[in-house]
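Quick one: structure below, then a few questions.
As you look at this complex, bear in mind that one protein chain is not there, while each of the others sits in place.
Right after this comes chain A.
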Amino acid sequence: MLLAGAAVALLALVPLIFIAVYAVLVGPVEAWHLVVRPRMGQLLWNTLSLAGACMATCAALGVALAFLVERTDLPARRLWHGLLVAPLAVPAFVNGYAWVSLDRSVHGFGGALLVITLSYYPLVYLPAVAALRGLDPALEEASWSLGHSRWLSFWRVVLPQLRPALLGGVLLVGLHLLAEFGALQLLRYPTFTTAIYDQYGSTFNGQAATMMAGVLVFFCLLLLLAELRLRGRRHYARVGQGAARRAIPVRLRGLRLPMVAVPTAIAALAVGVPTYALVHWLLVGASTEFPLAELTEATASTLVLATLGAVATTLLALPVAWLAVRYRSRLTTAIERITYVPNALPGIVVGLALVIASLRLAPVTYQTALLLVIAYAILFLPRAVVSVRAGLEQAPVVLEQVAHSLGTGSLATARRVTLPLIAPSIGAGAALVFLAVATELTATLMLSPIGTRTLATQFWSASSDLRYGAAAPYALLLVLISVPATVLLMRQERLQP
């Protein structure tokens, strides 16, 4: 079991190892030359300025919306909550497609900021809502009793309590942005990720692409480290055993109806625009067609790849989670932590590393479905580990001991006690990976075998040729596949420690 766990951890590190080895092979002088180029400076500025701006807008929007929905007497708050979470079901590249296809003026920094904010603000909104809900209202009441106004209490008591949730969400926005390829490519805003793809695709300049990937990974790991540090302290956000009482909502009085305009506007931009674009192109697009055979083929190959990816990833997650829960030690904790590293690895980096690795080590595997499934396994291992781990924690070892004391052998105990308890979580983990694979774009574009057409690659080839109508049916299918993933993720948010 320990060997299996260590092997999985090693697999999770393959992309990092290959980027590092490659950088060393290139040599320090050459590497330095590749890193210190005007082009790099431009990309660095583009990437970091967009990341900073998006993190700020998502933070402001996420917290403001969370407060409005969770802590005021806004009418129809449940409806708004559902609508405000809905953008999670629209992959960012589909959102980018919607905006670009409807209005060519949406591009560059401004366009990217708009589209990315609308796609990713729920990553801040959701934890902020959870934190506000879990916050003991007694804290605020204590603050009022000490003479603070509601506004001052929010500033001095509530906001500091929200900080872990807020920062965690903002860091996730940063990580997603650094990994984002499709939306930014459509919006013609070059960042490290899109540049790596272009280098790789046009010139096959392996060295330059790899060095850029190295710089990108560096920033991603910085964010991941910050996120891990925060995660350790996240429980500060929750005082008391979840609020038995709900906080008294802020009365908006005369602003009650005008304030409805805020979530309405956000929902219109984040959900309304993509929906309208899809309907528009499906109905009136000049290039719209419903090639039933191609749609079926793309759907079928997507489902097959997603199933393979889900099964492989879940199997790999099992020993890691088992060790982490049942045999807690420094080693097993380290193994578990390592499998979270891919959270910081953009699909482009994993794709590039596996291309290099396969060409150098095992050329037979290049351009095979096997390599693609390995890439999926590395990318989505964290999701599977989190789910399986949560499941195993639902099955404490004492239950197995009780079963043994009642005369049940090991196999029967596994069948009658352990498996029934962990099956739902394993299933949820597999489903999450399945859905993530189905909507994955970047690694799929780089690694899919020639001739393999998935929904994502078909969407991409149509929309990058500006055949927006032809892309629409694929986009619609991608969104439909994402809906259950969103629901599952929202449930899992509640399971997480």
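Simple rule for what comes next: a contact is a pair of C-beta atoms (placed from the backbone, for glycine too) under 8 Å apart; a residue touches a chain by one contact, two chains touch by 3 or more; residues count from 1.
Here is the rule we go by: contacts and distances are computed from a predicted model.
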**OP:** Assign the chain not included in the display its UniProt protein name, restricting the answer to "ABC-type quaternary amine transporter", "NAD(P)H-quinone oxidoreductase subunit 1", "ATP-binding cassette domain-containing protein" or "Aminomethyltransferase".
**Re:** "ABC-type quaternary amine transporter"
Subject >> Which of A:72, A:307 or A:394 contacts the chain that the document leaves out >> reply: A:394
Original post:
Which of these touches the unseen chain: A:3, A:36 or A:406?
Top reply: A:406
Subject >> Residue touching the undisplayed chain, where the options are A:262, A:331, A:417 or A:483 >> reply: A:417
**OP:** Please give every residue of chain A in contact with the chain that is not shown.
**Re:** 394, 396, 398-399, 401-409, 416-417, 420-421
